[in-house]
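A single protein chain has been removed from this complex, and every other one stays in its place.
This part shows chain A:
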């Protein structure tokens, strides 16, 4: 007789719960056995289904949790969090077609550039709503800064909070101080940007909870109070950040360079807008000190030619560049700034005659007083040869119909790139597949921040006078940059040094700007064209009126062209040409092409239909906040003040 099969039932933990033998025919107790069988099965099922203790414990499988022991455990964790700030603050050429904070594509609203038809207008009425809580929110091109968005403030405050409350125990004191400095740098960076756009903004020095309505709904703090906090953060940064944290990571000199930018901005803004003289002085002195950190580090010099700064495939080792952004087609991280400088792509707003005329002659004089031959010849080819070498490195040296002014900016394209005009561009210089590295911050800016802060301190705040040695360390150091071989071959020459004893006497100079400061401003204009400083410079100098193109007819003109020779394709029977192509003679008469007068089409190029922007006023220095936000505060019993003038 076979041994009866045994049935065992286990629960999830493997304990044996019941053991049965199927009943044999002879048993009187079939019924009882079946009961036992059934009960055992039922109980086993119940236990099986419920007894697993942690059945409901399902923590996230693929995310870090912001909590002690789960993150902020070591420097690697902290570095990964800090990495999240880089692309927001060190935009370089941004990526793909994104124009935010990019030269050429993004920074197009200023007095250097003129487009066809009516120039883009200043904001004229309070927007119905303004702001975001997204880290990905787009910038506001008209203010060259962020919208009403505190996401990055919160991100930095969380960083600072977790450093103090979690990470501090897990890392060395040196590391704690360094990363706290990194966090404060980014908080200061964000508030500097917010203040440049809105002026007064509510300041948050810590993470605010959703329940703290009095804090969340507080009114805007005075911009000086905010910038004092930024000043303190930046002081902390320079005292605690590492001198070197590895290539392409934020360090003391990079931070100092940015600090010189923001402190110069706020110092001059406070000064020229007559806000708070004590603060102006404090910020400007810090701008000088911060710049000194960079200039005194001995790590950087002007050993690179100008063109290589903006169009090199690799900026590693470039002695002028403190921080750059890398691009790599293989990683699908590419940009479009090269292609918008390639001689074919249309940008829409292009360098005007006012900008061209502001370039200094290479003898160091303004064109009106230069004895050089061709000083008053504004043909493109002559300008390229006789002006500061940065002219030739920034603009194509012949008339280019892709530009509304015929003067085409190619600062961010290599010399090779424009050889493809009329052909198919390689990926490096066409579409959004460009891979040239972007300088994020460079010594050229630092020395110009430094000399301007010093000059303003000397002029208005009893600071030490600017010496010739100061100029030699800054403006003249820039002017002595080497020229690249192609520029030399074209006959481009370095510009003579600026001397205190013989400052140019520019007839265009504003009466309220001393000659030295005027020349410092000119140097910035030549150095930074397309790079995004111009609008913010006008704002801090309180010179937004330059954006009113009615003050100078040259705003609507390009350089001098001999159309039948330089650009015969502009003179055709097509409707776009006949009746539309115009030049302005030296005497001021405008000649319109009528199909027969080609030989007379020599003069300053007239930008098609160009007209001034609508009127604007001092309110346009700062952005309004949204009406919805004002209403929302009121609805909750709080007040959000509108920006002055709006």
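Definition applied: a contact is a pair of C-beta atoms (placed from the backbone, for glycine too) under 8 Å apart; a residue touches a chain by one contact, two chains touch by 3 or more; residues count from 1.
Just so it is clear, contacts and distances are computed from a predicted model.
According to UniProt, the chain absent from the figure is "TonB-linked outer membrane protein, SusC/RagA family", selected among "Carbon-monoxide dehydrogenase medium subunit", "Branched-chain amino acid transporter AzlC", "TonB-linked outer membrane protein, SusC/RagA family" or "Dihydrolipoamide acetyltransferase".
Of the listed residues A:60, A:422 or A:588, the one in contact with the hidden chain in the full complex is A:60. Across A:90, A:412 or A:621, the single residue that touches the chain missing here is A:90. Of the listed residues A:175, A:333 or A:591, the one in contact with the hidden chain in the full complex is A:333.
Those residues of chain A that touch the chain absent from the view are 34-35, 38, 41-42, 45-46, 48-50, 55-67, 71, 77, 80-81, 83-84, 86-87, 90, 95, 121, 124-125, 131-133, 135, 148-155, 158, 202, 204, 208, 210, 213, 216-218, 246-249, 316, 325-328, 330-333, 427, 431, 433, 614, 628-629, 631-636.
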